[in-house]
Structures are given as C-alpha cells and as structure tokens.
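One structure below.
All protein chains but one are shown in place.
The letters A and B name the chains in turn, as written, and every chain counts its residues from 1.
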Amino acid sequence: MNTFKNGCIMGIIKTSRLLYNYIKRDEEDNIEEVKRAVDYVDIDIKEGEFVAILGHNGSGKSTLAKHMNALLLPTEGTIWIDGRDSSVSENLLEIRKCAGMVFQNPDNQIIGTVVEEDVGFGLENIGVPTEQIWKNVNESLDMVGMNEYRKKSPNKLSGGQKQRVAIAGVVAMRPKCIVLDEPTAMLDPSGRKEVISTIKKLNREDNITIILITHYMEEVIEADRIIVMDEGNVVMEGVPSEIFSKVEKLKSLRLDVPQVTELAYELRKRGLPVKAGVLTIDELTDELKKIKAAGEHK
Amino acid sequence: MIREITFGQYYAADSPIHRLDPRIKLFGTLIYIISLFVANNIVSYAVAALFLGIIIIISTVPVKFILKGLKPILFILLFSVAFNAVLTNGEHVLAKWGVFVISTEGLIRAAYMGARLIMLIMGSSLMTYTTTPNELTDGLEKSLGFLRKINIPVHEMAMMMSIALRFIPILIEETDKIMKAQMARGADFENGNIIHRVKSMVPLLIPLFVSAFRRASDLAMAMEARCYHGGEGRTKMKPLQYKRADYTGYIIVLVYFAVIIATRILFKNVLHF
Partner (left out) sequence: MILKVENVSQIYGAGTPTETIALKNINLEINEGEFIALIGHTGSGKSTLVQHLNGLIKATEGKIYYRGRCIYDDDFNMKELRSHVGLVFQYPEHQLFEEDVFKDVCFGPKNLGLSKEEIEKRAYAALKAVGLDESFYKSSPFELSGGQKRRAAIAGVLAMEPEVLILDEPTAGLDPLGRDEILDCIYKMYKEKGITIILVSHSMEDVAKYADRLIVMNKGEIAFDDTPHRVFKHYKELEKMGLAAPQVTYIMNRLKNEGFAVDTDMITVDEAADAIMNMMKLEKIND
C-alpha cells in the first residue's frame, strides 16, 4: 500500500480518469483520425491481487495494459504504478522495474540466444552487478521451473516454455506486479496450462500482483477480480462468480463463458433452480445434489 | 539449401580452444589472416599450415566438418586458382594459347593462392566453430570498444548482431512456411524464365518483410518494457575476463607471427613468388 500525497491509500496500480487516443496523422502531420482506445477509466488494483481483464479485440484492454508499464502515456488523466505517476519521466525505469510485462507472441519478446542470458537481460539493463544477476536468474528460473533448460536456445523450446522464460525474465527484476497481455493466445492447451499455473504460483506463493489479459474464460475463474472492458470503458467488475452469473450480458459483449457455467445457465433456463454463476464442476454437482435431495424430501 | 552452409556455425565441444576468451580468438584469427599474406615461401606456408593443423587438433572439431565449410566457396577458389595459373607471365613458359600463358611461376603462384584461400577460410571458420555467436558479439563489442570514442555505436551494433543471430532461424522457418502457403495457392517458385521467377518472389518477400517489421516492432516494445535504454550504465551477466590460458594464447599467437616474419626473411628464395 502506498500513501498518496493527500493522505489517502492507493493500490499498486491506480488510474484516475485515464484516457488514451490513438492519433493517425497524414503525410503533412495533420490529424487524420482520432480513435479513442481508453475512455476515462478508473481502476484500483491492490497489491497481491490476481485481476483478470476481459474484453474482445479492440476493447481497449491492451492499451490500458501498456499504460501500466509506461509503454504508453495517458492522453488525459493519470496512472500511478506503486505510487509513481507515469507522466513523470524520472519514474520511468522504476515503473518498469516494478511492473513487468509479458506479451502475446513468445518469439518476439525473447532477446537472448540462450535461455539464461535472456532472463538476465533486464537486470543487465538496470545495471545490476554480475553476481546479483546470476543469483536472481537462478531464482527466477527455479520459480518458473525452467532451470533445466537454462543453456538451451529459445528456438528449441515449446511455446509454453518460451512464455515461462519470458515470465522468468520479468520475475528476475523482482517486480511487485506482472502484467500479461494475452500470454496464452498463441499456445496449445498444454502450453496454456503451464503458463497459467506458473502465474498462479507466483501470485499465491510470492505475492506478486497479477494482471492477466485473456480470451480464455477458464483461465480467469480463479482470479480474485474480473474487469470487463468494452469500447474503452470498464463495463463490468467483480468476483468471477458475480461476473459469470450474467451469462446474457457476457454474450452481448461477445465473450464466452466456461462450458459448466453455460450448462448451469441452460438448466436454469429450462426451469431447474440451479444458482447463477456456477464456475466449477464441483459447484454444479453440489447444486444438482441439493435439488435432487429437495425433490426426494417432497 | 541455406541449411547446408556450415561456415559460421558453432560446433559445441569443450576444448581449450572453445574455452578461450573470444577476444584472443578474434585477435588470433586476424593475425593468422595477416600472416597468410606475409608468407611468401614454402617454409612460411608450411609453418602456417602446421599451426592451423595443431589448433584444429586441439579444438576437437572434426576435419570433415571444417572441410565442409569450403564447399560454398569452391567455385571462387577454383576460379581464382585457374585465373592465377593462366594469366601470370613467367620466364618458364610451359604452354601458350592466345592470351593464356601457363608458366612455372604461374603454377606456383596459383598453388600458393589456393593454399592461402583454403587456410584463410579454414582458419576463420575454426573461430566460428569454437565461439558461440554471443561470445563473438561480446568479444567484438569489447575489442572494438575504443571506437566509441569516435562516436561509432559499438554497443548498438553488437546488439543488432545478436538480435539478428536470434531471429535468422525464425525467419528461415517463416520463409519456408510462407512459401508452402503460397504453393498451396498454386504459386510456382521453380519453373519459368528469369523474369517469371523474380516476379514469383513477390508473394514470398512481401509477407516476409511485413512479418520481419512486425517482429521488430514487437521486440522493440518488449525490450523497452524490460528497461532497455542503450548501452549506458549496463552491466554484464557474463563479463569477459582474461584467464591465464588467454595470456598464453596471446603469447603463442605473437610467437607464431614472429616465426612467420622470420621465415619470410630467412627463406625468401625458397620457391617464393
């Protein structure tokens, strides 16, 4: 927690009326088109939270994520990362150390030709002494379970492994927060599982704040909080069971729900009193048992 | 086809040569190349060949592997040997045919020329076989560091080189994929005259460029996100540090060079040119 100038407490990432316009200019540098990607967004993410951001392509979620690492600066409004305003240029490196970022394409974010060298890349950039680099690299490779591949070329790894290397590169900087922009979009199911369980472990065991952007609903059911974006706005916010109890609304936002949630929703529609927002097979089984027991009582 | 080129590849092994600091290997290679031009008689060449032979044996890189590296330059090699053989004027003319003259001097010169080229390629490919691309880039960056004083962006160039090394295999794979995708749409990369073939490259090259640019911009963003801001204030995970073997290496290289110069002076009349 950070104490803000005027005394109120803010989370690790906080935005205030954040607005971002993509501006397209013609050859004479005149403004040709202005596209609003983020439209006055206010969010506040607490340290240690696992927040998932959902939304279809073009909903502004990636643009928002890039603000958290100061890759983009707000057109209007402010974003604070660990209490640091991103528009102050002296804060830049501290912000990037504090909030690491993992991107979609595993191939295009690995710089090193050997796994361990890539993991050390960020540390080299911020001038960490050699011995400390080795220590951090060892630790972070262990944390993502990639130590046995440390001497390998990234080109020889699977997609899931590459993403874990990318995560290790961020973890090595000892960030408080990791922002992952669709890290599983280009992976196969087993690669997706690898990455998600790594992320969860970092959140649970090492108390790193996670902000996960994804299209796969089954990846977010264990999040502490879900933020749904549409047209640059936050349109839904809440715990997973709350969000997934609104199947109709999610569908209208062109999003999916996990099959078990959809099945529960279908059963409700057909008159079975299953509660809304069922997220796991366990929950559904329990619900059906209750209904069955109630039926037998009569 | 691209995969057949072994020149410039790394041969993984753990030999004393592999363990040397890349800077001494770069220096040694440079001196060796210079020595090949200093050599002007059979004794010098014998020394140079012996030196290379010993280094190859120590390096444990199979000779077959090194000879394979000569394949792509075979044509240039034969051409320059033939050129020297028939166009050198000498006293002992063996045959004459128009402007072409074959003389004893010409043959000697051609033989030296061929030997020099072969040793040059073998020597420099031995360096790449025993040095990982990363070490090579690091070595170049550090050895050429003095150039920074005259505003040559040595660090940036080294960074570009290492990124290129990482992405070349990815782009080769991508080329293969795009080629197949276009062939699935009926594209023909093999038949037709030269104009047709050049034209048929368009559907391959444009997507390849687009993809390379997309990757470049992604990578730039990823590097920025990981606090990359040029070479200033950067530390190294694997800093280059000389060990005792490296100093010995420098001494051996210098002794070798002195021997070559000595043979040039002492044996200048033995089968010289």
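We take it that contacts are C-beta pairs under 8 Å (C-beta built on N, C-alpha and C of every residue); 3 or more make two chains touch, one makes a residue touch a chain.
This is a predicted model, so every value here is computed, not measured.
Asks: Give the residue, chosen from B:G114, B:P203 or B:G231, that touches the chain omitted from the document.
Replies: Touching the chain that is not displayed is residue B:P203.
Asks: Which listed residue, A:M186, A:V239 or A:A276, touches the chain dropped from view?
Replies: A:M186
Asks: In the full complex, which bits of chain B touch the chain not displayed? Write them out.
Replies: 174, 177-178, 180-188, 202-203, 206-207, 210-211
Asks: For the chain that got dropped from the picture, name the residues of chain A it touches.
Replies: Chain A touches the chain not shown through residues 56-58, 104, 158-159, 185-186, 188-191, 215, 218, 254-256, 258-260, 262-263, 266-267, 270, 272, 281, 284-285, 288-289, 291-292, 295-296, 298.
Note that only the chains that are shown with their structure count from here on.
Asks: Averaging only over C-alpha atoms, locate the centres of chain A and chain B and give their separation in whole Å.
Replies: Measuring from centre to centre gives 45 Å for this pair.
Asks: Over in the complex, which chain B residues touch chain A? Could you list them?
Replies: Going through chain B, the ones touching chain A are 132-134, 162-163, 165-166, 169-170, 214-215, 218-219, 221-229, 233-239.
Asks: Touching residues of chain A toward chain B in the complex: what are they?
Replies: 69, 71, 93, 96-97, 100-101, 103, 105, 107-114, 116-117, 120-130, 133-134, 137, 154-155, 169-170, 173
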